[in-house]
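In this view, the complex is presented without one of its protein chains, the others remaining in place.
After this line comes subunit A, so read on.
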Amino acid sequence: MTTSATLRARAEDLASPLPPLLADAQHLAQSVLLGAHGRRRAGQGDEFWQYRPAMVGDEARNVDWRRSGRSDAHFVREKEWQAAQSVLIWVDNARSMSFTSGRNVPQKGDRARLLAMAAAILLIHGGERVGLSGFGLPPRAGPVQLLRLASALGEAEDVPDYGTPEARGMLPRSRALFVSDFLGDMEPVEAALTKAADRGVKGALVQVLDPEEEAFPFDGRTIFESMGGSMRHETLKAGDLRDRYLARLAERKDRLRTLCRVTGWQYECHHTGEPPTPALLWLYRALEHVQ
């Protein structure tokens, strides 16, 4: 039934995450003080980087005569390399991300999109090119890209219970950001990270978890189901499972951390019960430090 009313309702439904996500992300991004975002190495750019003694091979026009006049040697003025970097973002939009444990705790997916979007804003303000991994939205610069990102992040249709990282379409030596709960199968994650490492892509991996997933505060006879219902597990005493569950979760985190260390990525676990700013700050540093 596609009457105008339902159409409009669906359209509004669709449109609703965009402005808040963008606005929230802008707001969050404001909290990170943003200076000029250089490569911290000499190269093409506008900003002064350093003076170095002229060496054989330097063209005469490159010599900075003002600086050289104050000493006996010749100096070459170098600018900071400001070539834009491409950052590819993958945000898990699987059903497991729509879990939330309470009214005051946002969905994991919302938090993940918020973090990714805020990071994108920071990056784009810094002059980088940002896009989504895969072939949907190739990295571009400029504010318009933010709108495209927001729109693309909101899309979700016919998604599986657990997401698999999208490692296709990665430019060599670019950077990447994966945000997910990483509760599903670990094989695709390993495969994606390995593939990225092969291409010289480094980046950050943020695991977003709900406080309840950390605490497992259940008891009594319980049937646990995955968000899509594809998996279920029945127990008679949920309380007895807690320790084993927590051990498995710790093991999962450890595995992710190890994987990141091996591939040169950085790992962070973020809980939706906490404010997003620290995570963003960590993310900002993490993406910046990638050389």
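In this section, a residue touches a chain if its C-beta (ideal position, glycine included) is under 8 Å from a C-beta of that chain, and two chains touch if they have at least 3 such contacts; residues count from 1.
In this section, contacts and distances are computed from a predicted model.
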item	value
Protein name as given in UniProt for the chain not displayed, "Formate dehydrogenase-N subunit alpha", "Glutathione ABC transporter permease GsiC", "N-terminal double-transmembrane domain-containing protein" or "histidine kinase"	"N-terminal double-transmembrane domain-containing protein"
Residue among A:Glu234, A:Asp254 or A:Glu274 touching the omitted chain	A:Glu234
Contact residue for the chain not shown (choose from A:Glu47, A:Asp198, A:Glu225 or A:Asp254)	A:Glu225
Interface residues of subunit A (partner: the chain not displayed)	96-97, 99, 101-102, 108, 161-162, 181, 183-185, 210, 212-213, 216-227, 231-241, 244-245, 248-249, 252
